[in-house]
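Notes for the one structure printed next.
Removed from the display is one protein chain of the complex; every other protein chain stays in position.
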Amino acid sequence: MIIAIASGKGGTGKTTIATNLAMCLQKPVRLLDCDVEEPNCHIFLNPDLDGGERATLPVPVIDEGLCNNCGECGRICQFNAIVSLKTKPLVFPALCHGCGGCMRVCPTGAISEEGREIGTVETGTSGHIEFVQGRLDVGQAQSPPLIRAVKRHIAEEGVTIIDCPPGTSCPVIAALKGCDYAVLVTESTPFGLHDLKLAVATVRLLHLDFGVVINRATPHDVMVREYCKKERIPVLLEIPDDRRVAEAYSRGKLIVEAVPELRESFERLCCAIISRIQHRDAAPIPCAGTTPGVS
Amino acid sequence: MKIVISSQGNTLDSMVDPRFGRAAQFILYDTETEKFEVLSNQQSLNATQGAGIKAAETLSGRGAEALITGHCGPNAFQTLSAAGIAIYIGADGLTVAQAIDKFKAGELRTAQAPDVKGHWQ
Partner (left out) sequence: MKELVVISGKGGTGKTSLTASLAALAGDAVIADCDVDAADLHLLLSPKVLKVEEFRSGREAVIRPGDCIACDVCRDVCRYDAVRPVFENGRKAHYAVDAIACEGCGVCVRFCPEHAIDFPERVCGEYRIGETRFGPMVYAQLGIGAENSGKLVSTVRKEARAIADDGNARWILVDGPPGIACPVIASITGSSLALVVVEPTLSGIHDMERVLELTRHFALPTFVCINKWELNPQMTQEIEAAALAAGVSLAGRIGYDRAVTDAQIRGLTVVEHGGRAAEDIRAVWAALADAPGAPAAPATMEV
């Protein structure tokens, strides 16, 4: 069972939901931080991370002895990552998308591939949570291949939670693909609503089942609630605009620990998500919540 | 000798385009006949990435021996060098005709290294 936590913009509380949700789920639970540009889940979970594995993208290497200078490699490349002039081809690994086209098209077999490092995949544990995160190298432009490398750690059993990158562009798609359910985190502000609408369009495009969590909710800001009602989107949880929550976040503390009355809310959230997925999935998953009939 | 100038317009009175890869167009000038033609840079302008590499490839295909422009980044520098095209930078602020005169008078400096950072590392 794979649950993605996503949002149309950053800073809405995605990481807060992902980490606190993981804390409230029973074993086995795995959390994958796929927000590889700024992976922050570790701050709240303090996992004992291993040294990590370097993730790579295949890029071409030219065997100049075999190259006959035909220029086919430069013609197929859509990314200007390989160029054939009067001399042997030049390769620009930073521009390469790893499509393998040049290697395939080369008539003399002069092109092979080697891995170019783009980031690190680290694993560890934090209490009962198995933790995996991707960390993109600074200056690297392409995060989807690293996100896919992190997602190879999706657990066979139990629940895997994926903290997605923010936004609606290709890294988010890479993170959301193949998930069973998406939790869209938003705020009850005009920015929050605008970006939620984009996130909703994204998950609908991918045909994912989804619900909304409203963070920093106040009784009088009703715009997101009204939108969800109109669109028939379930509001799974509202986290009140409480300075204790913001302060806990700033100190790197989990809110289920800092604000105990919210623990029950998160347990209810676990149960709500799991029971929605189970409508399609027969295998029951134990739930730590107190809701009768689910645990 | 065939030289190329990155240009904001399509006459010799146009200003030199300080950019190479994303230059509006190029003027291909023959120092012997003193004639010129305009080369489109549309392929590089359309490129998602690697515009400088694409532009260098275009110039190489047209037999250019020297390039006059404003600035040159690392990928373009590497490609132009491999193509055997001499690179003269710092011509921004001049018209194409002024840049050609300065080139003929030997007053432009050749670039020994890229003078701006790449868009990607």
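Labels A and B are assigned to the chains in the order they are written; within every chain, residues are numbered from 1.
Heads up, the rule we're going with is that a contact is a pair of C-beta atoms (placed from the backbone, for glycine too) under 8 Å apart; a residue touches a chain by one contact, two chains touch by 3 or more.
Computed from a predicted structure; not experimentally measured.
Colleague: Considering the complete complex, which visible chains touch the unshown chain?
Modeller: It touches the following shown chains in the full complex: A, B.
Colleague: Looking at A:Ser84, A:Gln133 or A:Thr168, which residue reaches the missing chain?
Modeller: Here the residue in touch with the unshown chain is A:Thr168.
Colleague: Of A:Arg104, A:His128 or A:Arg152, which sits in contact with the chain we cannot see?
Modeller: In the complete complex, the chain left out is touched by residue A:Arg104.
Colleague: Any idea which of A:Gly11, A:Gly115 or A:Pro234 touches the chain not displayed?
Modeller: In the full complex, the listed residue that touches the missing chain is A:Gly11.
Colleague: Touching the missing chain, which residues of chain A?
Modeller: Missing-chain contacts on chain A: residues 8-12, 15, 37-38, 40, 43, 76, 78-79, 97-101, 104-105, 136, 138-143, 165-170, 172-173, 177, 189-191, 194-195, 198, 201-202, 205-206, 221, 243, 246-247, 249-252.
Colleague: What does the interface between chain B and the hidden chain look like in terms of residue numbers?
Modeller: Output for chain B: 18-22, 46, 48-49, 51-52, 70-73, 75-76, 92, 114, 116-121.
Note that only the chains that are shown with their structure count from here on.
Colleague: Mind listing the chain B positions that touch chain A in their complex?
Modeller: The contact residues of chain B facing chain A are 47-51, 53-54, 56-57, 60, 75, 78-79, 82-84, 118, 120-121.
Colleague: Which stretch or stretches of chain A touch chain B in the complex?
Modeller: Chain A reaches chain B through residues 74, 78-81, 83, 85-87, 90, 92, 94-95, 139-141.
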